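All protein chains but one are shown at their positions in the complex.
For reference, chains read A, B and C in written order, and residue numbers begin at 1 within each chain.
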Amino acid sequence: MGTYVPNSPAVQKEMLDVIGAKSIDELYGNVPKKMLVKNLDLPAGMSELEVRGAVTAMAEKNTVFKTCLRGAGAYRHFIPSVVKSVSSREELVTAYTPYQAEISQGILQSIFEYQTMICELTGMAVSNASVYDGATAAAEAVTMCRDRRHTKAYISATVQPSVIETVKTYCFGSDTELVVVPAKDGRTDLKALKEMLGADAACLILQQPNYYGLMEDAGQAGEIVHAAGAKFVLSVNPIACALMKTPAEYGADVAVGDGQPLGLDLAFGGPYLGFMAATKEMMRHLPGRIVGQTHDVDGNVGYVLTLTAREQHIRREKASSNICSNQALCAFMAGVYMSAMGEEGMRQAATLSMSKAHYLAKAMEKELGWKLKYKGEFFHEFVTEVDDKTAKKALKALEKNGILGGLSVEGGLLWCVTEVVSRAELDRAVAILKEVC
Amino acid sequence: MGTYVPNSPAVQKEMLDVIGAKSIDELYGNVPKKMLVKNLDLPAGMSELEVRGAVTAMAEKNTVFKTCLRGAGAYRHFIPSVVKSVSSREELVTAYTPYQAEISQGILQSIFEYQTMICELTGMAVSNASVYDGATAAAEAVTMCRDRRHTKAYISATVQPSVIETVKTYCFGSDTELVVVPAKDGRTDLKALKEMLGADAACLILQQPNYYGLMEDAGQAGEIVHAAGAKFVLSVNPIACALMKTPAEYGADVAVGDGQPLGLDLAFGGPYLGFMAATKEMMRHLPGRIVGQTHDVDGNVGYVLTLTAREQHIRREKASSNICSNQALCAFMAGVYMSAMGEEGMRQAATLSMSKAHYLAKAMEKELGWKLKYKGEFFHEFVTEVDDKTAKKALKALEKNGILGGLSVEGGLLWCVTEVVSRAELDRAVAILKEVC
Amino acid sequence: MKLIFEQGSPEQHMTLLPECDVPVVKLKETRQVPLRLPHVCENELTRHYTALAKRVHGVNDGFYPLGSCTMKYNPKINEDMAALPGFTQVHPTQGEGTVQGCLEAMYTAEKYLCEITGMDGVTLQPAAGAQGEFTGLLLIKAYHTHRKDLARKKIIVPDSAHGTNPASAVMAGFTVINIPSASDGCVDLDALRAAVGPDTAGLMLTNPNTVGIFDKNILEITQIVHDAGGLCYYDGANLNAVMGVVRPGDMGFDVIHLNLHKTFSTPHGGGGPGSGAVGCKALLKEFLPGPAVAEKNGRYAFYTPKHSIGRMKNFYGNFSVVVRAMTYMMTLGKENIPEAARNAVLNANYMMARLTDTYDMAYGGYCMHEFVMTLARLHDETGVSAMDIAKGLLDNGIHPPTMYFPLIVHEALMVEPTETESKETMDHACDVFLKLYEEAKSNPQALHDAPVCTPVRRLDEVGAARNPVLRYSF
Partner (left out) sequence: MKLIFEQGSPEQHMTLLPECDVPVVKLKETRQVPLRLPHVCENELTRHYTALAKRVHGVNDGFYPLGSCTMKYNPKINEDMAALPGFTQVHPTQGEGTVQGCLEAMYTAEKYLCEITGMDGVTLQPAAGAQGEFTGLLLIKAYHTHRKDLARKKIIVPDSAHGTNPASAVMAGFTVINIPSASDGCVDLDALRAAVGPDTAGLMLTNPNTVGIFDKNILEITQIVHDAGGLCYYDGANLNAVMGVVRPGDMGFDVIHLNLHKTFSTPHGGGGPGSGAVGCKALLKEFLPGPAVAEKNGRYAFYTPKHSIGRMKNFYGNFSVVVRAMTYMMTLGKENIPEAARNAVLNANYMMARLTDTYDMAYGGYCMHEFVMTLARLHDETGVSAMDIAKGLLDNGIHPPTMYFPLIVHEALMVEPTETESKETMDHACDVFLKLYEEAKSNPQALHDAPVCTPVRRLDEVGAARNPVLRYSF
């Protein structure tokens, strides 16, 4: 019964009179009669009160864990109150893509600022205005690197599995061969990589820290890739970027990643935000929207969508990508998040997350005898070696206590700790595990 | 550790240099040294993350009942999503009283609209911009009616007890004698009233529907009061106003009430909103702010605070009241609520509430044998006769099932049903009671 | 801009409520007059109110140095905390066992406020500063009445006081004795000595006072009143200058009201809701309004003080506002509560220093958290008034200072930057002030004509009061 149509039947009649039509049906004259829907097999509409009740009931069927010790591509970081407060402004939320620059300066400037922050975070020269998420960012990066001579893409086995899958799907589209580089001790096997790369190699996608939380030797990987004449695509965790070497310092040609940790809710997987930054040389290969600074006729500074000659609405089948809608509002939120945190806050979030993860890893080793599956240096995620049965028991016990435990991966559990988890919560989790395992 | 001071110590030093002072301490030179606080006995400050945790933990100690069958002066009605959405705009939330009319037209116009709606709801000629709540509205109404010859105020025993208490406190201030008119069968004893009123009577405060949910014979009460040369103050439930005779139709000189049912959260008792409307004759006796329509120098329509000659900042000790801050944002919300509901929606809310209350009353009588304590016509609240022991058992059983039951009053329980409670919830409540009572 | 009543069409409506799922019951007597409310769809409704909001300038939109109103930044975390369902969805009559979190919040806020003010008890019931004053004065009245000291009917108020002070005193049944200020804007001790006596119920004072000066004789002042058998009331409007630095309780005051919506960072909402918490010394605690909150072994419960003056309003005050203030105090804590005050004072002195060579200051020396300029000379020389400068500020996106207050200063502008403004913001505002001063000399007409960039220009207030149009005519 709900409707957002303002015009009452009487007003509709008035309008039909102006049109000179007898009924709305008449306006559908071009539609073959037999095709018209007779009976839409849907529930009746509802009042706002009823809808609120029904949807709230759905939401309440989900379990919201008070403590989250899981990451694996989606992270519960602290989100300052300002982020939602300023990003819920209706002007912003309900606007379309800023085609009319004169009345879209707020969006355009916010993206320009976002681009600057992504450049700072990654050390790269240019950033676009965002793509869908970290996985599609990686997939789009392959397209950037591919050309007639370089038709084969490589991706490390230590990249988040769903990113690998997504890249594979995109490669199916573009008829690109995708090769997975094997892992050794939880990190990319660089020796194998060196041997695998041929003259047709377009790029390697590496993740830092990798899916298992381990720091890769990304610098060396970059050298190997470049030596083979291919491009180096580095997918990074943006929080880790506050501490670790930048993609630029690692020699990346394209830096990508998922911006979800930058102030976005977990929200069952989306909307998140894919960021993409590149060297100056690769600027015109970037997909999607880019905002540039310019002047108006009075000489005032203003911002516009620029380099549109790459885009689908101009280039059609020759475009660098088909992307048009991106994740603008998420990019706005990420911009607010980074403004609120500042360098100091970002470093603090990263340091707290890393330190607490190490605290948990040590406590698990000491209290439960759970060993780390891999030996390498890790950031805020790590894998403990536990058998399937123990893992199940552990997760169940934690769940009963409002704690989301690590994710089951081959041979163990993948844990993550961020700054929102207190030491007391970690101690409690270990105590619970000690009781059942 | 939290701070909202933007200027760093270095910047503070720069500013001190401009001032020509050595330290901030020096600026406090007028303060006797021995008086300066040495050690403030307070907890250390907290980061936003910590504060969020601590305050959220407090909030979670409260029980939020899924079903609310209680009113008694605070009502859980349906609040359309638009109410909070538009009233959370920062411009509005963070503005001061609209002293600078040119940059406050939004607030001023919204109050002008609110005043119009309150006039429509009550049938009265003029409304002010709100006072603190329904209780202080009643108390302020006494001041409006009092003069040298009329020094005694009357209030019915069937008015909400905390309103009576508040009026009493105000009367203690103004040295006004307050007389409580007794009740008979849950309604004001009009015969007694007639006998009690003397030539010194300033006013009678009556509540419609009254505290026990019953409809008073307000028309007759008004006649009695007027015959005695006193003013008639009627406190009304604004939702009931959509259906019942208006205060104007009942002959009221002043209409007051609590606007909480008009889109405001229960919020443990506040902020709510007191509305006050009066006959044209009493306009200049109204306390608080009033907005009027006028024109600017270019002839454009605009709005200003008007009739300020009544107010404290002009009249000081001769003011009609000391009120300055009122509940402007709540009035804004009430305005949005009434705009969203419209006449039809308000009637619907009232009809649903009343019908469901009657449904529950009947079900309680039929299923539990609980009789109504009073026989009169009621709106959406009613008292069932139950002994204290049963009442306690009943409330406990309901509480265990997420239902807030009726309020214990003398000789029974005072129930309320509004449109947000479904028939299924009512049936469930009765079934639970049947099991234990 | 159209009124909401002038939009939509008769059959338009939103679809908010369901059909009735029980037998419909009707009232016997119903209203005979129509209820003419708006009939709009959701799109029109939200556009209308959003457009209204855009025609408002809040502290979130820019600098707002409105003297005596302490328009400091309103932190967003406070809003989030006040919006927690555990606070907003709680019925005020729920059993104490189900509202321990609410009671803890009230109790916590009270403890902070006691320590900051140097008082022994606090009530959070008053809904705004004016109601706080009324409450405080009723405490004084109850105290004297309880002691059967019934002749004490007079409240002494300096002529520089906020208008609410005398108005509140009258509401509490007192007679007001106005005393003149000394030439430095402070209390004239001789005038005070002459005013006190056996009929003195109390003194109402703001310190720092309304001209922004901390009265250095404060201990002597409160002593004079106490010696005469009166009590001392502290108007907390200016507490932001001294919170955590010096305590009204230590100055000799017996009762105080606080504007949580000024000093403790809760938003003003375009005129409310505020919160006017009242603190008092031990001798007045038994008179505080009920219900009040007590704690015992970590459990909280309501109680009513022995000789309570009664209730000031329904339920327990503007609770959500208290949650915001509590969140603010927990955030700042021991270290940063005084730092806030100190920076409020620093900022005011900085702006005063930058303007003092151009604008005439009403009083010399350092100020506290605000300062008063007098534009009397400028007005004489150019015809440009304080009002004109204020309207000129509007065209520069700055909310004007408080105008024409206190009454003892001619052509007054009272500037209070607050501690949450950066030097950058204040520098910009000072530049605008200086530019307007130049403009007053070079082109006074431009300022008489200001504002020109606002949604409407100067409005006819006299006409509005003479022929009041207070509602829409259908």
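Assume a contact is a pair of C-beta atoms (placed from the backbone, for glycine too) under 8 Å apart; a residue touches a chain by one contact, two chains touch by 3 or more.
All of these numbers come straight from a predicted model, not from anything done at the bench.
Note on the chain not shown: across the whole complex it touches A, B, C. When the full complex is taken into account, the listed residue touching the unshown chain is A:266, out of A:192, A:266, A:368 or A:432.
Residue A:296 is the one among A:185, A:200, A:296 or A:365 that touches the chain not shown. Within the complete assembly, A:60 is the residue of A:60, A:281 or A:385 that touches the hidden chain. What chain C contributes to its contact with the hidden chain is residues 7-9, 12, 15, 41-44, 46-47, 50-51, 54, 60-62, 73, 75-76, 331, 420-425.
Seen from chain B, the chain kept out of the figure touches residues 1-11, 45-50, 80-82, 85, 90.
As a convention for this text, only the chains that are shown with their structure count from here on.
Across A-C and B-C, it is B-C that has more C-beta pairs touching. Per-chain Cα centroids separate chain A from chain B by 47 Å. Computed from the mean C-alpha positions, the centre of chain A lies at a distance of 46 Å from the centre of chain C. Chain contacts: chain A has residues 48-49, 80-81, 85, 90 touching two or more partner chains.
Counting only residues that touch two or more partner chains, chain C has 14, 16-17, 40, 42, 46, 50, 75, 77, 79-80.
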